[in-house]
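Every protein chain but one is kept in place in this view of the complex.
And then chain A:
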Amino acid sequence: MEVDSVFYTDHSGRVHNNPLLDQLPSYQSLLYRRKSSNSGTKRRSSSRGRSGSSGSGKWGVSTVSRREEKQKSQMVQRPIRELATTMAEKRIHVTQRLEEARELSSLRQLRQSTRRHLRRLRDDAQAWLSWLKLWRGDIRLIEGMFGTGILSYFSFLRFLVMLNLIIFVLMFSFIMLPLIIAPHASGNITYTQKVGSVCSEYSGTARRGLVNFHEHITDLLSGGGFLERTYLFYGYYKVDKIHFPKATYNLPLAYLLVTIAYLFLSLIWIVKRSATGFKRNLIQDEDRFQSFCNKIFAGWDFCITNENAVRLKRSSLLYELRTDLEEERIKQKIADRTRKERCRIYLIRLILNLFVIGVLAACFYSIYAATIFSQKVQMDNIKENFIVDLIYEYLPSIVITLANFVTPLLFSVIINYEDYSPAFEIRFTLMRCVFMRLTSIGVLLFSLWSQITKCDNGPCVCGYNNKLYSCWETRVGQEMYKLTIFDFIIIVAVTIFVEFPRKLIVNYCDCGLAKWWGQQEFAIPQNVLEIVYGQTICWIGTFYSPMLPAICTMKYFFIFYIKKVSLINNCRPATRPFRASSSNFFFLAVLLIGLALACVPVTFSMAQINSSHACGPFVNYNTSWEVLPTTVSKLPGGIQKLLLALSSEAFAVSFFVVTCLAMFYVIALAGAHKRVIDQLREQLAMEGRDKRFLIQKLCQAQRLSAIKSPVSKSQPCISSPSYHTSFSNNFNEAVFLAHSPPASSTHV
């Protein structure tokens, strides 16, 4: 035993702590009493008692009474259920409180009882509200079977359903509702149109004459034909103003404002949801030195009941621990790398990254080519047969889906050669996949626009190719509609035709190949990417196809059930699961990227590309954005000046400066906090050292005094083995020890 240790061994060789440790305020926190030793006294010092100096006999009777007072006041503040005690003891607390309450004035009694009733009422209301929440039972079931990681995916899905529903309600009430009620409320709809212009000729794809049944199906899947001139698409809203008896409704303005509103609403909602996750992520990032504790102390998911999931959770925990331990070693190895090795690795990474870029470029080019080909075929109206036409229509979607299927596989192979740390490998592959998924939509839109704005001979008369795309917004809306439908079809098809047979094969076929293949993993990142992709399309498409949010709401609603069934029946949870906290943040971060990506084409098309003159609400304006300045110019002078001032450069610059100042202030504050935390941590460690030093001194003094006085010779060694479990067990000892040494040595 080293000399400076606070422990000393008794005859049996067991290490015991000095009973004096019991009296240190910091150790009072440990004083929880087990059931075994609670006979007699009811004065249980629960965890909350640690703030006080409870349980210490050193300070004598006066402290005890003070402590009780303190406890009493604390008890009044806290609901009984927050005490970490058994039911019987909680009951005793209740009766105690009631007795105390009797001493109080009637007014306070009344206040307390009303407070209690209100709380009960609130609890009941909350219970009812949570009852109303969508899919409450389903989500609980999933949580119970597979734990919180997969739960977060499903609650994310629910969030998207709600978001889309709200966007749809917004679109419906401000754009469709006025149109629908106008005839009933004696409203007068004015359709203004530039007559005689080349640009205002609208040749839709509506079929005339006898229509075959399969053509109906094609229309339904492609959004053309009879669907083209319905509420579904932009082109139908060819209304300038609706004159109600008392007011005039400016539909173009409403259309523009609602578009801005839904983008902002989504942004705010996502940011609000991700704020908590982001904060946690920041904290986690900051003290990376807590990662092992998180895994050990909070590692087990107590919700899991599925035997299979338990085994998986265990193996994944083991895997995580091993990789983390290895990562530490790898870090060490990276630090020790020679220059030559480093050069070799950077070279490999460079080459592989170039390769990845090449693959991405190839994918993007094929999407571009497919889009242009598909557009051309549609424009030329080449009819072959039903299936081929449909394939032509869906060519861009098919290519995008294929690319998104192949590239992740490729990336996961490539990453093995790049020699990153295991955690970074996963993140990096994911980032590449996110990039691939979301940019492919961008490429599709880009190729569409390059078609729309390209005319055969020189610059276009109307600002867009009015011959082929007389109503280009509807065309874009149709593309988005097709992507949405195709995405849904693929998800359903994969579940039914790939995952289900795979499960059957794995279950009922004993050959080695099937065993090696194994059941489908429910990989959360891929699934999330899938729905974020759908949501991005929805955000882009809502401007061109106002009914798209409704379709997406239904789509996600069904996907929830499909995924649930597939998860329970077909899949097994991934071997490397996502932690709920990090995944929540990851989902919303990807969703935010999707939103940002959706904003770019929508704002660009509103502000830059000429709106079509043949259809839609913006017939009278060059671009959609022009509605706003026009409306502002009609406003009364004061408001007009105010709005102009708000949009002036002077205001923008000063606003920017103020924001910057606020940001700097926050950054400085954060830095200061960080330093304070570091100092406090240092101080804590220092105090720990001090404490050990003092106790060691105390021990020495005790031993000295024990030798001096033969009566107490053997006493220090019989310290109770359960030293901080119960205060009463070693109360006598503690008092004895506190008083036995000479006065000079105790009062340190």
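As a working rule, a residue touches a chain if its C-beta (ideal position, glycine included) is under 8 Å from a C-beta of that chain, and two chains touch if they have at least 3 such contacts; residues count from 1.
Convention: contacts and distances are computed from a predicted model.
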> Which of the following names does UniProt give to the chain that is not shown: "Proteasome subunit beta", "54S ribosomal protein L28, mitochondrial", "EF-hand domain-containing protein" or "Putative ribonuclease P protein subunit p40 isoform X2"?
Replying inline: "EF-hand domain-containing protein"
> Looking at the whole complex, which of A:K376, A:R692 or A:K708 touches the chain that is not displayed?
Replying inline: A:R692
> Of A:F213, A:F302 or A:W516, which sits in contact with the chain we cannot see?
Replying inline: A:F302
> Residue-wise, where is chain A in contact with the chain that is not depicted?
Replying inline: 6, 26-27, 29-32, 34-36, 46-48, 50, 80-82, 84, 86-88, 90-91, 94, 116, 120, 123-124, 127, 140, 143-144, 147-148, 280, 283-284, 287, 289-294, 296-307, 310, 314-315, 317-318, 321-322, 325, 328, 579-581, 681, 684-685, 687-689, 691-692, 721-725
